[in-house]
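One protein chain is absent from this view; the other protein chains keep their places.
Labels A and B are assigned to the chains in the order they are written; within every chain, residues are numbered from 1.
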Amino acid sequence: MTDDILVVNKLTKQFGGLKAVGGQGGLSFNVKRGALVGLIGPNGAGKSTTFNLISGVLEPSSGSVALNGKVISNIKSSEIASHGLGRTFQTPRAFTSLSVLENVMVGAGSTGERLTSVFSGSWRTDEADIKSKAIEVLQQVGLDDRIGDIVANLSGGELRMLEVARQLIRDPEILLLDEPTAGVDPSLQGKLSSILVDLHNEGRTLIVVEHNLHFLLRIADVVIVLQNGELLAEGTPNEIKNDQRVISAYLGDEYAA
Amino acid sequence: MNIEQLLLAVLTYGCLYSVMTVSLNLQYARGGMINFGTVAYFAAGAYAYAIFTQEPPSGLDQYAFGFNSPWWVGFIAAGVAAFLFAIVTGWPTLRLRGEYLALTTFAFAEVLHSIFLNERRIGNGSVGLSNVNRPDFSWIGMSDNYGFAGAAILLLMFTAFFCHRILASPYGRAIDAVRDDETAAEAVGKDIKRLRFEIFVISAVPVGFAGALYAMITTLVSPGLFTAEVTFFVWIALILGGEHTIKGAIFGTLALILFEEVVRSFNFETVRSAEIAASVEHIMTGIIFIMILRWQPFDRFTKKGAVQ
Partner (left out) sequence: MTLIAQYFVTGIVTGCFLILATIGFSLTRRVEGFLNIAHAELLGVSAFVTWGLNVKAAWPFLPSAIFAIIFTAVVGLVVGRLFYDPIRKLGPAVLLISSVGVAYVIGGSVDALVGTGIRTLNIPLATTYRFFGVRITDYQMIVVALAALTGLSLAVFMSKTKIGLAIGAMADNPELAASRGIDILQTSRATWLLSSGLAGLAGVVLALIATLSTDLAFHQILQILAVAILAGLGSLYSVMLAGLIVGIAMDMSVFWIPAGYRPLIAFAVVILVLLVRPEGLSGRKSK
């Protein structure tokens, strides 16, 4: 097993005439196994696009992404998900016709999802396991009191945590989180921060896109800074805090947060 | 027509058409796929049944095939025919969504209709196949009418059970997730193409069986019986019943069939007044359809992706 769980190599994405990601030589960076990586940059830097490229929602114009040594930039996102990569979205997505518990259970992928097994009933034994695992995971993300609820009653922040729970039940090796603090009450951000640290301590690799730098710089091992789709800087939180290029890119404003 | 005959007709046709509505419920209400070609699978089943069970051509017959098989062979053939046609038409259309999927399924159904109408060797043209084999119910001691009503009820029960099992399993949960938000479903490893294709094809099979049953009852299959009207009837029945549940689908179909059979049972003095009644029925069906669509909006199916 290599030390780098994720290798992004000269990745570019072009929309018509606009190069959203890649710039001159394409975007390249490596992610070490077990690291908590922060991905930051001003608006329009291409952070979510990069996530979309890694998770397979978008196909790269050129370049490649490798997960555990296997190239994933040419396979569909559902396959990538089954290789141990999970992600949440910038605007939280939920299955509105399923209950909160079902929203998490559906993440698990039971044997009952093969049409042939539907009628044999063998999936019933799995169901109980999946259910208890789902409850466990919901407790882990702090949604204990929502377990019997429906999606429509959840706040934006809770929907985000539901998404995380849905990914967690899959036990992903690497988890991409797109702006997890957005819409989350400042008083709850401490809780969120400890959830992420716990996941980190479990050995999972996390890549977190965040605008809330105060939040991120306290927990990240490595920070990658993007600007206009290109890599601006890479380093520890301290290094990045003092990096002139980064400061001028942000114009110093967001540090106040 | 007396009350007993009316009720029997409502029961028989109600259950037969309900099979199609339940199938559509699986495809649209749960699977999120707009299929405007339902009649094609119905027709495929009916014609397959007729071709397999009728006698080989003789004399002035223009059709080329007749295998003279027992009814149950024809029945199975009907399911297989619908299955195959669903594979052929389903596979290319799965990249399409919404109204575009509706159009291609509609177009494919019209293509099949055209083939049956023009290829005399297959379907005997516009005249149709009239030597359809009808199973005999005398060995159970029932008259044909009751026999077919019972058969329709049985078919509906099997179809409903089948669909319910699918929907109540993790598979059903996965289907609901795919319908609600494809991107999020993919993010948890759901193969949306496979799931949609499977639902599309598997739900066509009962429709084929219904076609076989229909052929048995009418003993005639002709292209005029399998027009887009059938598809729209099933759609209206689905909407009428409150498009999300199996029970609703059955209820909506029975209500619509009852409405039609009642209108049909009136004794009209002239051909003209019968025509007018049929037209008025058409208009009323349309109005009820529009009203239901307006006051029972499809919240679930229009909010895709991000939740407010």
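Simple rule for what comes next: contacts are C-beta pairs under 8 Å (C-beta built on N, C-alpha and C of every residue); 3 or more make two chains touch, one makes a residue touch a chain.
Quick caveat, the model's predicted, so the values are computed rather than measured.
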| item | value |
| --- | --- |
| Contact set of the excluded chain (shown chains only) | B |
| Omitted-chain contact residue, chosen from B:I87, B:A168, B:V262 or B:L293 | B:L293 |
| Touching residue (missing chain; options B:Q5, B:N68 or B:S114) | B:S114 |
| From B:N68, B:T219, B:S265 or B:S279, residue that would touch the chain that is not displayed | B:S279 |
| Residues belonging to subunit B that touch the chain removed from view | 34, 92-93, 95-96, 98-100, 102-104, 107-108, 110-111, 114, 117-118, 228, 232, 235-236, 239, 272, 275-276, 278-283, 285-287, 289-290, 293-294, 297-298, 301-302 |
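Keep this in mind: only the chains that are shown with their structure count from here on.
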| item | value |
| --- | --- |
| Inter-chain centre distance, subunit A versus subunit B - centres from mean C-alpha coordinates, in Å | 44 |
| Subunit B contact footprint on subunit A (complex, rising order) | 55-57, 76-79, 81-82, 86-87, 89, 91-98, 102, 105-107, 109-115, 118-119, 123, 126-127, 130, 151, 159, 163, 166-167, 170 |
| Subunit A-touching residues of subunit B, taken from the complex the two chains share | 165-166, 169-171, 173-174, 176-177, 179-181, 183-192, 198, 202, 300, 303, 305-307 |
